[in-house]
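Below you will find the structure I want to go over with you.
Note that one protein chain of the assembly has been removed; the remaining protein chains are unaltered in position.
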Amino acid sequence: MSKLPYERPVIQRLNTGSMNKFGTRTEYAPVTHIENVSVKSLISEFGSPLFVISENKIRQLYSDVTRAFKTRYPRVQFAWSYKTNYMNAVCNVFHQLGSWAEVVSGFEYNKALKNGVPGSKIIFNGPDKTDDELTLAIRNDSLIHIDHLDELYRIIELAVELKKRPKVAIRVNMDVGIYPMWDRFGFNYENGQAWDAINKIILTDKIDLVGLHAHIGTFMLSPQAYGVAASKLADLAYHTKIKFEKNIEYIDLGGGFASKNTLKGSYLKGSDSSPSFDDYAEAISTALLNAEYTKEHMPLLILESGRALIDEAGFLLGTVIANKRLSDGRRSTILDFGVNILFTAFWYDHKISPAQDFSHYTEDTVLYGPLCMNIDVVRENVTLPPMKKGDQVVVHTVGAYNMTQWMQFISLRPNIVLIDTNGKTHLIRAKESLDTLNSQERMPAHLSSFKL
Amino acid sequence: MKKRKINIAVTGLNNIDSPGPGIPVIRALRDSKKFDVRIIGLSYETLEPGLYMHDLVDKSYQVPFPSAGTEALLERLRYIHSVEKIDVIIPNFDAELQNFIKLEETLKKEMGISMFLPTHDQFEERHKANLMEFGKQHGIQVPFGKMIFSTAEIPSLTKDFTYPVVVKGKYYDASVAYNPEQVATYFNKLSAKWGLPIIIQQYVFGSEVNVTAIGDGKGNAIGAVPMRKQYITDKGKAWAGISLDDEKLVSIANKLLASSKWRGGMELEFIKSAAGEYFLLEINPRFPAWVYLAVGCGQNHPEALVLMALGEKVKPFKEYEKGKLFVRYSYDLIVDLKEFETISTLGEL
Partner (left out) sequence: MWHLFTKSFFNMKIRKNIAVSDSGFIFNPSTGDSFSTNPIGLEIIQMLKEEKSKEEMRKTILQKYQVDEATFEKDFYDFVSMLHQTQIISQDEEKKN
């Protein structure tokens, strides 16, 4: 007689008020494949933990967002937000799809240039741009988004020195009815700072004001706020036209669209409560179409969406290191990845699926990372089947920010693999080794040897 | 006339001291002269009394909590439907409505299950924080209100308000404050519990009156019965209430149903000021727990809702009996452990 499959014995108190298991199977249904490639084979070839990016998913999200906007507004341009995920392979998928580049530092700027993005299709944002970086951007005809007056004056000086008219936009902050209001970036709309800056730029006549930019926040769950922002920028553009007979070429509404992740503390699932691309597109296009433009002068609408276009395309595969019982009786499971590479675990309840089949018995579990740090918690409470050492898991919706905000703290950064549209896997960033770290270090001679 | 057989799934079986509307809705359906109903109870917890009321509920199933998401709910409903052949679902909880609204089309297309819910936009615009805007749009008086995000905004409240004011949490809870210090205290309490913003609303002196109403989604008011609470529990719930003869209130309710094209059942909470003006305080996007009073007064709103869900035209109710009382009571069911075991381990009973 063949033996029955084994499962760890579990006992769970029947509490009223706690999550009942009936119908929640979708939450912990096994995910054994990503884009038809088995999790097992990915881990055996590339190791664990492992980031996996689905090119299919990126292309699908991009086509969804462009359909939503282009069917509602005639002129739309996307610019890939490098800080969200600047793996060159990822950037180039977006560039192949027609995205410009949106960067917030000199190193990102150069990354975009090296990827082959023409300087005139790079949007340079952020409060910190050095003279060298500004000079390069001016020479390349890049779109420089001015954050503060100090920067504005410096650009005017550089324009004179370089004998070239820089193309600029100003970043505007405003009250769009949401809290907290992001008023630390750019010039304020309500108190007239933004209008002042526009006047200064145009009256100086040394630089070209080509656009207006606003980035109202992040993970915005209210599409209407974008409608308000679009109206206010359109209003500034209209007054510029009236006073100076000058057309503003583009309106850039930044990024901030929510992905399908579930924010901590939110009652409903992100997949149910996050607005759709159509919701955002409707609010923005309605505001712009209702603004005071003639048909020929409709500005180009630029969007810098990052998170919403890459989050769902990213997966993190990992392995169970151990199970432990906490002093209060809760089950805890230690995984081989933690907040060092899954930074977003700080603000999302990431969906986590087992990568192998289980019976329908479950346990409430705390998921910990491998760091010897108390903050290293992947999920504070999740219902999962009883997993054992060596079992594998899939974390969903991790494509945004993790591969840029990760750190080599305690353990090093793992491999990143891209699955292309034919299901072929490509290593797009090799895991770090001790040499990666040591190659950057220098040893003073007097410290080079010791005896113990 | 032979009654039509129909399978109706109902949530909100928590007929406890602060009851959900499920059991009253079921009683209304059982009173129907048109339908011979089989009731399928949908419960979230294992101790919802309706689970054990076998004379009212024929069969019950546990469903995943709203926070588990629509995908989990849909999968569970697929299973329940495969056994029960559900014709109509009547959700009765605020917290679950968004998920059901999201699934309305899928349930209809995939399983032929009908519902009759407010649209997503209607559901959103009646939120507490949006009520001022709602009032403006539909010509209904709403006490002046303002959202605040910081205690720094409290001193300047006197520009817009005269004390006392009502300090309200984002989702629940409200307290009356008579001075800025009290506003600050409630601000801190409520924001710690529900987050920001905090809603400040002008306090209106008067008596609270409520309406249970139903609209056909095309601007027709199908029914509206006004009620004043006679006796209130410590949670502010009606323990007893009486149907009112108040044409003005009914006409305000009808106007709101018409202007908002409200689809489905709703409860409206008003304050009637000393001067006889009505101020809308809150809209609940579903039947109230006291909806059975409407049945007692001659308007069977749940039955009308089922008819409309099935795509049938319903004639508006013209009359209701005034001066009818409801008196709520609690009742201790004796339940065998076996039943608790069954619902706990199998998820059905």
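Every chain is named by a letter (A and B) in the order it is written, and numbering of its residues begins at 1.
The definition used in the following text is that a residue touches a chain if its C-beta (ideal position, glycine included) is under 8 Å from a C-beta of that chain, and two chains touch if they have at least 3 such contacts.
Values in this document were obtained by computation on a predicted structure and should not be read as measured data.
Trainee: Write out, one label after another, the shown chains that touch the chain missing from the document.
Mentor: Displayed chains contacted by the hidden chain, ordered by label: A, B.
Trainee: One chain isn't shown here. Among A:Asn36, A:Thr294, A:Ser359 or A:Asn374, which residue touches it?
Mentor: That would be A:Ser359, which touches the missing chain.
Trainee: In the complete complex, the non-displayed chain touches which residues of subunit A?
Mentor: 3-14, 323, 325, 329, 359, 361, 386, 388
Trainee: Which subunit B residues touch the hidden chain?
Mentor: On the subunit B side, contact with the omitted chain comes from 337, 340-341, 344-346.
Throughout what follows, only the chains that are shown with their structure count from here on.
Trainee: Nearest whole angstrom, what separates the Cα centre of subunit A from the Cα centre of subunit B?
Mentor: From the centre of subunit A to the centre of subunit B is 39 Å.
Trainee: Taking the complex as given, what residues does subunit A use to touch subunit B?
Mentor: For subunit A paired with subunit B, touching residues are 14, 16-17, 19-27, 179-180, 265, 267-269, 271-273.
Trainee: What part of subunit B is in contact with subunit A in the complex they form?
Mentor: Touching subunit A from subunit B are residues 44-47, 61-73, 75-77, 79, 95, 98-99, 102, 149, 195-197, 344, 347.
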